[in-house]
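Just one protein chain is left out here, and the rest sit where they should.
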């Protein structure tokens, strides 16, 4: 397993083509805007070497028997899935951010199932290829970007009917040793902190779309790949001299648009090609795993609850009954979110490939709550924080010889707490509610792993309505063809 | 294990003193108001003999190695706890009611821990007594009423300061072979369907209250015990000639006030006496188990969702997008409720006694959701059902030669569905939202196993705020005495 | 204006054909189940004679200049509309029930507009007929049942395509002096307490449905009209000897199916016939008025809040911060509901007929909140009330020589409060949350004046989206054909 330092060094050796603010970034690792997101991923390496976290952060490879970082692991039991939940929460709490590495883990696990199932039907060798690739990932302890979301163009048209066919990743030509692909993947979390990018289709497909039914893996710096960074709320605060106004100066996340401009993929890295009838399964299983992954937001919730409690103490109001009640409510909502992830893990089951898959109904229910509860937690945090969270002058003002003294004087609340500490915790709350971390904690909670409606459709499909109607009819004495039997 | 028939017969042999509507009930088992609640308990016996349900409904006794009804089992693993959750949901769905037997199971499990812990501290023999009693319960497959809630009198006073000492169950005198107790237990679910009643204290106590720190078990027909039935909304519909207006004619639940008027308890049935410092633990552990038990409401929710879907079909509106969306929301909330119970079970851990206890933080979070979500599910059910649910004429009107024809004519919606079936499903919904089952599905969801504020206090105590503040302070760079270390 | 006594006597003179529990009711006024609903209507007469309430309860007729009961008044100003809101809240608080008389007032006001508008287009004389009728109603201070909801049969078919044409009220033949109608109106609130029944169509119609586009008024005992009472939760408690278990023994509401079996309507009582293009307007305006009318639920909410505060005091917990906070929340929700009714009244505007109509967007928003907030208020009331609300033994048990003493002893909480008073307030809460009043406070709040989705459709139509998009586009600098202008 790599150390955090080795991880950072390995990134330096990559030759990524990354643009931000209209310019190519030469040194990605040290860029002040990107660096915090690299720090978050690095922590997934660091913690794996600390005995206290070993049980959560590492696992035993089912292919090599070696100890590996859990992010490279294929879940072999429901217990593994529960540990994944807890690892996510831990890292959310440790970084107060999106740590970006789960999406690759979820892609690997979904592919471990789908490649197996394709082979079973078509006699192909995708699973063998995949396992070879997996062993490479595990040995080198790589971070993978699991890339699913295509730009989609006109949402009312299927891939093959798009005026611009590149709106969905597709194969532009076959060559002897592989395929050449074109397209883009949007909203790619942690893309430029990754060694590998794993491409999956983004929707269920029909025969006409088979050129778009393609899944493969590439080194992140393969020729023809360009990354364009998304900008986040308050991103440029990280470029300011002072660090307090960042809120969370050390950690963050990032998203990028990844463009594939006729990129070559060797056959051994191709895990699906034209088996369109498996595109839907791959999407659903990846999505289910990734919906479970939002346990990380319970970790970020821990940070926000801790920050709310701290500012309440700094303001001297922590004993007010309404403050205590609001802290309880934040905890209640945060643990409800966490319970959903635990439940879908606990109720996970073995697929034919041997991989354990979460209970997909409960995973969708889990994620649906994630689209709601962090917003209410953040609302309560703003309630407790007070208006100062958004009217606090800048760090430069606090350092100013002319007005700094007045800020120190008038923003003092509790005599045992420095104004600096009060500012720091307020800026952290601002960061999670409105700043760079809000992207992950709120909007990504809404849309990551599928927007709310996607979960509702899955809930609709997976709730066993026949059984529920059976019970209802039996109890009130309705006998019809759907309800012929009784206990 | 008893069959349902043997269970019913065993109840007939009891000599319970039961009052309802001001009169003593001579034949409890066949009383039309009580009978449906007996049917619910009987189902816990019946299902244990059906292979399909064997895995959930039965377990292997850790003391005898024999197959027993799970309701008599001491949980030996987190898996056992998860099966308990699923058993509760199954029975909720099968009965559409409170099936009443979980409270005794939860009492047995809590006592298995507390008696062990008292012995460890005081060198007493409570656990041995308890295991002897447990073996008796398991062998005879008994239904136990776990009785905790004292009348409490003036809520601002502790037991020993109550003007009327009987407001908390207490020992009035010791005799050679046992103790004599006086007091009452309120809201006793399933009391008159039980073979045994297991008494526990209702609050944490201090030394001055030690005469009230008493736990014991008695046959339900021990001399001096009187049961006074609580009345439920729409209870007397069960006495009407027709059965449709009942909604759920076969199953139900009941609650009773149980009065102990100087009742003798032999020493071998006494499981705590004067060890006041363990009263709080017993309360908390019983409450935690019982808060998990509310998974049963997900089963009742299944019935209500099934009924809502059915009436939507009968009304011909099941394809309207807003109806579909409401069904999804009902399912989402119902599975959220269920996830909480699964999560606290999955995260359960072994106590020194060997018994597995649920994760108490998550159990409280689970129950807190139970105090909210069924109310919203019931609100949506009323939305889908339409106003007819509360303006439907009586069964006698439908049978009337003068007006029945008009009711048949005008309450026809979907030509393939009989007006009778439409009525039946509407009455079932009414039953769960307003009628006898509403007591269990709504008010008991609110107050059973402790009122909402009780859970909030527990959530407040058990959320690890130190850890959350540690993370928040570390991330924004606050260094203080509570936060000296960094990763 | 009639006194309450005169109102009661006038009802005795009617010859209504009413069925309940399969039998014809001979003496409706004194029937124990119907009587409380008559008492509620009677209060609308009584209060009009009490100086304290004169300003709210009476108005000056715009046709005769005489003082009339406001329930017979055509709103002449926004101030009149606001007084209507306050009258509704007052009566809701005074009865704790549905007082039933608003539906006729809303029908009269809607007809005052639509008849005018039809005449303006078609040169008919409906408005003149209507005003003559109105004067009769005002002079005799009559209670009118405004009847809109047809059975509807197969919801997917328009009236003229129904296999059974009677599913919508329709004209079966014309005669020289009038028309003969057939059909039924469901969920008729207060029907058997009314002197008159005013029929309106239930949906917008097209030319093919013109035989169904009919509105008229009839004496409630016109030959051919039959009433079949709907049953309510806990209805038969009113037939029990004791009165406490009723919760609210004096007041209530009722609903009935009203069947029109070839009933003759003289021309002077016909207010629309075949002007199908006005059916939609009449429905919408009646619905808007009636959605405003749900201010009455704020009055019932006042009762429930008062009851919750009272039981909190009786339980000795009224000073607990969480109880105080819950009472505040109940008040907040209740006043939010009320604010909606005030706002749509305040923003009311004059129609060409001279009648003031509520702001229809806000009236729909008001009613939409009514489909939600009472449910949450009732949930909180159950929280505060405690489980005893649903486990309290019957009145007969309290009176029993054998067990009454124990109930008195063990259900005593606060020494200064009698167990009887504690029971009374708990039964009142039960009545509003689960019993006869729950029909009005909850399910009727959901479906009365149109189900939630009906309001959502109206909100969708009436929100000025063009204007909103104009503002949004202008602010972010989008210039397109829909957005050419700037400030």
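Residue numbering begins at 1 within each chain, and the chains themselves are lettered A, B and C in the order written.
Operating definition for what follows: a residue touches a chain if its C-beta (ideal position, glycine included) is under 8 Å from a C-beta of that chain, and two chains touch if they have at least 3 such contacts.
Here the structure is a predicted model, which is why all the values come from computation and not from measurement.
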item: Contact set of the excluded chain (shown chains only); value: A, B, C
item: Hidden partner chain, touching residue among A:28, A:257, A:304 or A:333; value: A:257
item: Which of A:134, A:171 or A:229 contacts the chain that the document leaves out; value: A:229
item: Sole contact to the chain not displayed, among A:281, A:400 or A:418; value: A:400
item: Footprint left on chain B by the chain that the document does not show; value: 321-322, 325
item: Touching residues (missing chain, whole complex) on chain C; value: 43, 46-47, 50, 82, 93-96, 243-244, 247-251, 302-307, 309-310, 324-325, 327-328, 331-332, 335-336, 338-340, 342-347, 361-362, 365-366, 368-369, 421, 424-425, 427-428, 456, 459-460, 463, 465, 467-473, 475-478, 480, 487
item: Interface residues of chain A (partner: the chain not displayed); value: 19-24, 151-156, 163-164, 166-167, 184, 186-187, 226, 228-234, 236-237, 245, 255-257, 259, 315-317, 320, 322, 371-372, 375-376, 379, 382-383, 386-394, 396-397, 399-400, 402-403, 406-407, 409-415, 430, 434-435, 438-439, 442-444, 446-448, 451-453, 456
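We adopt the following convention: only the chains that are shown with their structure count from here on.
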item: Magnitude of the superposing rotation for chain A and chain B (Cα, nearest 5°); value: 180
item: Chain copies touching (chain B, chain C) - same or different residues, decided at half shared; value: same
item: Distance from the mean Cα position of chain C to that of chain A, given in whole angstrom; value: 51
item: Whole-Å gap between the CA centroids of chain A and chain B; value: 39
item: Shared interface positions of chain C, touching two or more other chains; value: 322
